[in-house]
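Notes for the one structure printed next.
For this depiction, one protein chain was excluded, whereas all remaining protein chains were kept in their positions.
For chain A:
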Amino acid sequence: MAVATVSSPKPSRRLPLELIGGWEVGLILFMALLYLVGVFINPVFFGKADALVSVLRDTARVGIMAVGMTFVIVNKDLDLSVGSTVGLVATVFSICFARSHYDLGIVPSILAAVAFGVAVGLVNGFLVTTLRVPSFITTLTMLFIGRGLVLGLTGGKTISYSDKATSDGGWFFALGANNGFGFNNQILVFALVALVGVFALAKTRWGYETYATGGNEMAASYAGIPTKRVRIRAYVLSALCATLAGLLNVAQDKGVTSQYGQGAELIVIAAVIVGGASILGGRGRVLGGALGAMLVTLIDKVLREGIPMTRIVKVGDVEMQVQGMAQLPPGAVPAFLGIILLLAVLIEPWIIRRQVFPRLLARLRGRPLPPLIEVGGVAIEGAQTKGSTASDKALRARGLGKFLARRDAAAIMLTIVLWAVGLYLRPDFWGSIDNSFNLLLSFTEVGLLSIGLTYVIANGDIDLSVGSVLALSGATAAFLMKQLGFDPWSAVFIALAAGAAAGFVNALLTVRFGLPAFVATLGMFYMARGIGAWMVAGRQLSGFSENFNLLGRKLIEVLRYFGIAPEPGSLAYEIAAALSVQTIFMLLVALVAGIVLAKTPFGQMVYATGGNRRAAEYAGINTNRVRFLSLVFSALCAAAAGVIYIAFLRSFNPSAGQLRELDAIAAVIIGGGSIFGGYGTVIGALAGAAVIALIRALLSLQVLLPDGSSFVMPQHWVNVFIGLILITAVLGDIWFRQGDLVGSIRRRFARRSTPAKGSAHA
């Protein structure tokens, strides 16, 4: 009996040794190392104990958001809107609280802020779960809408209330200040939130439901877990954490700028992923997320702090020693953070799941290797049998019905209607050559991006980086010509190559390393823009040679440049005056891309890959090659748009192409593409681009009011509208074009009226 008790295994408790092998311990070791590097590089800052406290203080807000984000990511979702939620909440609080605005008390102000935060979380959750919009589209749009609201509400100005903060709500502002122990209260709040989060995710029902939902949502829902509620809950938690972070931010600064929380989503997501969570869902711990937040903040700090150095400056004849800081230029930090995000995302599937370290250890010790876990053994995606009656209707329809059944019909009709609305609002101006020219210009930019994106979306992938790649290529061309004195042709060539390289990286990560396309291109979204800003050091570059600028001119100016312009007054002159080089270029690209997609076997391969990748592979289609080429093509289109951008403006501005990814995605979806892949045509995308261009033009139209005054909508409100339009387009595609919502409502009513018949069918 005694023998039996000895040999019986203990109830499995985690051994201390196993804990040491855990990811979190690795993080702590790495952090210690990094801190030492920081001390070595910059002893002035990192050498003091203050530095540790300040790193911890800045970690606090990121860490709080990471706690909420962990829930979302474990659920297999993503929340890109946390950064803008921080800004929005801070702005709402400030507007309520500030004497210059509503001058409310501290408690109503906090309540208003929390209400906004919860609303953001609920809207995110509702769109993602009930309305089935992919999470990255929902929250990316929410990011832009939030930023637009912040700009709209603050008017881009700083709101400050440091004087009122002394008299009202002292307890609240104390949260952002140092306490008697010499460290910031935010650290305490962070510790508390992290503790609650660790407990909730690891020990409670809520946590278990979260892991089940992220691991296999269908199995979880079969087991009776309300997965929709679980996912909405995570979004609300994430938004609440962002709200808390935003409130701590205003408590610390006693004021708000429109920049609050910008780019925070990148740091937070990177933190959670670095902390060992899987972007593929089902894995992740709050402790890891909190430590990841610390690590990423530390990296951010090390990158931003810069190296102290002495420079010798000559002022007149006097040489002076100046103590300065060698800092990384603007843009470098997001570029690095983008790289960190991508590397972190690769860790889980390629290192943890493949058991690289245990296998290495076993090999070194000559032990048998632990077996490989089958990677990517995800549920089989079969032929989608959702049954769209739309295509059946299309078969029977004739004449106008045939046109209406086309997936791009809505876009074409909208184009015409919107143009007519413009004509109605401003009959004096809308039809003029000037306005048509401007419309065509903005149409060209969106159109060019959406042509490439059509391929990517038809493939079932997504490219969030098009706007940033536009900036990267523009920056490259500007930098080469202006700073390095390249001739225009080689500059253009290298700029296009830079864009293609970005596409290559996107493709490598999605196709070769199997990352979801939205994660890979999200990394590129930050990296490409960061590198672009880095290259031009955040400045505006202008003054290129005039024969380069011809790329962005009207046709007539080009002809004039070569001395072959037609006579003014002739028809050829009129046409050449309204058309610009880039429009012609875009139409050429569209023609070739459209024919390839619609008529050639390659186009069919694109649709097959997007429809059912496994079936396409069985049929002998090299889907990897198809997806690879599409992603590179999309980036090339964006790069071409970048070159055209700087040629047209005769200068490069680091904010080039901002929000353009939203426009282009919306254009493709409006034009008949499906966010789930398998659909989309170039003609449709162009019609969609026309719709977007028209909406932008209409929204920024100067409307003459009857009393003689006029009104122009500010640009940031326009961006809010574009975000809403993207969401509407995706919803329309999911629920009307594919889901046949109208038909199902009709059937439901029909069934209700004849219940006997309905039950007989079942």
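The working rule: a residue touches a chain if its C-beta (ideal position, glycine included) is under 8 Å from a C-beta of that chain, and two chains touch if they have at least 3 such contacts; residues count from 1.
The rule is simple: contacts and distances are computed from a predicted model.
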| item | value |
| --- | --- |
| Omitted chain (choose from "Metallophosphoesterase", "Lipoprotein", "Probable glycine dehydrogenase (decarboxylating) subunit 2" or "Simple sugar transport system ATP-binding protein") - UniProt protein name | "Simple sugar transport system ATP-binding protein" |
| From A:A202, A:L484, A:A619 or A:V712, residue that would touch the chain that is not displayed | A:A619 |
| Residue among A:F190, A:Y211 or A:Y607 that touches the chain left out of view | A:Y607 |
| Contact partner of the left-out chain, one of A:K157, A:R363 or A:K599 | A:K599 |
| Residues of chain A in contact with the chain not shown | 371, 380, 382-389, 391-392, 395, 599-601, 603-605, 607-608, 610-612, 614-616, 618-621, 674, 677-679 |
